[in-house]
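Missing here: one protein chain of the complex. Every other protein chain is in place.
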Amino acid sequence: MIGETRTACVTNDYRDILRLKAEDLSCIKQDRTLFESFSLQVYAGELFHLTGPNGAGKTSLLRLLVGLSEPDCGVVTVTNTLHAADQQPNTVDYPLLYLGHKLGLNKYLSSVENLAYWASIHGIATSQEQLYALLARFNLVGLEDVPSGQLSAGQQRRVSLARTQLLRANVWILDEPFTSLDIAGVTFIQGLVDDFVSQGGAVLMTSHQALQSRLPVKTVALEYRL
Amino acid sequence: MFNWLHPYAKTERAYALCNTLLPYFFVTAVVGLLVGFIWGLAFAPSDYQQGDSFRIIYIHVPSAILSMSTYVAMAIAGFVGLVWQWKTAYMSMIAIAPVGAILTFISLFTGAAWGKPMWGTWWIWDARLTAQLILFFLYLGVLALYGAFSDKTQAGKSAAIMALVGVINIPIIHYSVEWWNTLHQGATITKFGKPSIAPSMLWPLLISIAGMVGLIGTLVMMNLKNQILRRELHRPWVIALLQKTENR
Partner (left out) sequence: MKSVNPLTSIIKRDLVLAYRQKSELLQPLLFFVMVITLFPLGIGPGPETLQKVGPGVIWVAAILSALLGMDKLFRDDFNDGSLEQLQLAHVSLSWAMFAKVFVHWCGSFLPLLLISPLLALFLNLTPAMYWALIQTLALGTPLLSLIGAIAVALTVGLQRGGVLLSLLLIPVFIPLLIFATSAVDSAAMGLNYAPQLAIIGAMLCFAVAITPFAISYAIRVSHH
């Protein structure tokens, strides 16, 4: 396992801002040690690709980082500083945005209802027009009011990923965002990720394919341990 | 406040503590139970009303009294685990649970066996019996919940929450059942009555209770040692320990 540290070759001022720091994390699941003394620092403007075979603990690691579960040992620090580039207060709604393997879409609610609900529990008001426009960007025209359970797996994934555009976060943590997306979808999502990173965001994502990013990708590999 | 306990959050230290305490509990158990039972069963005078059948109290009363304290001990262990996030606390909790459940079962069984000559029936819905039965169910619930999870940390936390729900409920259950019982049958059974027990009967009883405490302690310690070893199987100290016993 390699916990990569930052390479110091960046110029933009926001890039010195530490967004997420994991120190000495250990995770034991079902009496198997998934990883031990794992450390990671995520700075603004970095794109991390977390790789590893099935069962290596990628999802467990992401869940630890966002605080859905507690590490058996170690500390996760989320720094909630603002973008240094634009000194306005409240430019960020949330420090972290986590989209997991489970999509978080209720199958009886339509895409619009699901997104509006999700935004509202995050304290963000949305309008119908805004959501329709957003879903159109994600190539879901005409499917806005269909119950999510009737959408295809790839379409559901798109609805889920549309959330990245609903709130402003410092770091996106995406667990297998490309699952069941078609090629155009993968390119589109990768484009969103790249845009976000180049605007000073940071992204930590898992994917079984290599990332086709135009930005430098830092790879963190987890090994499968017995 | 809990500084003196803190080192035992480490499993290795807890294991060592078990080893230290085990002989004391064991000796208490053997001496207490042997003396208490022999005295109680063979030498104590028989009851003028109940004859020799009352002698079952030397098993029944210790198990009945201690079954509830054992539940409280289990819940406290669970609470410590939840608050301070100690693995050993969950392990102790789940080491206590089966011992407590069996204790409750023994008290129910001996209660029923005592009821047969006294009340002429194996089971009546006596307040104490009913409350004890519910306690037994609560124990089973905690054990079943723990067993249902394959991740034992999660299992420990869940079982601890359920044990706490139970411990809040125990007094409510106890009083509600007592009240329900008096409501429905009037105070018919006061055989347990206020202690009009002769010292010659009381002493062996107290010694049996002490012996039962020792027995519970012994079983819990042994169970806890097993729990620790099973959970920490891949830790260096356990491997070293295993090698040492193999070489012997």
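As written, the chain order gives the labels A and B, with residue 1 at the start of each chain.
Methods note: contacts are C-beta pairs under 8 Å (C-beta built on N, C-alpha and C of every residue); 3 or more make two chains touch, one makes a residue touch a chain.
Please read all numbers here as calculations on a predicted model, not as lab measurements.
S.K.: Relative to the complete complex, which of the depicted chains are touched by the chain excluded from display?
M.R.: When the full complex is considered, the omitted chain touches A, B.
S.K.: For the full complex, which residue in B:Leu41, B:Ile161, B:Leu206 or B:Leu229 touches the chain that was left out?
M.R.: B:Ile161
S.K.: Based on the whole complex, identify which of B:Ile173, B:Leu206, B:Met222 or B:Leu241 touches the chain you can't see.
M.R.: If we include the chain that is not displayed, B:Ile173 is the one touching it.
S.K.: Touching the absent chain in the whole complex: find that residue among A:Leu18, A:Val76 or A:Leu109.
M.R.: Hidden-chain contact among the options goes to A:Leu109.
S.K.: Given the full complex, what residues of subunit A touch the hidden partner chain?
M.R.: Residues touching the hidden chain, for subunit A, are 63, 66-70, 94, 96, 98, 100-109, 113, 116-125.
S.K.: In terms of residues, what is the contact footprint of the unshown chain on subunit B?
M.R.: 82, 134, 137-138, 140-141, 144-145, 148-149, 151, 153-154, 157-158, 161-162, 164-166, 168-169, 172-173, 176-177, 179-180, 183
Criterion: only the chains that are shown with their structure count from here on.
S.K.: Would you kindly tell me how far, in whole Å, the mean C-alpha position of subunit B lies from that of subunit A?
M.R.: That pair's centroid distance is 49 Å.
S.K.: Per the contact definition, I'd like the list of subunit B residues that touch subunit A in the complex.
M.R.: Listed in rising order, the residues of subunit B that touch subunit A are 85, 150-153, 231, 233-234.
S.K.: Sort out for me which residues of subunit A touch subunit B in the complex.
M.R.: Against subunit B, subunit A makes touches at 28-31, 33, 70, 72.
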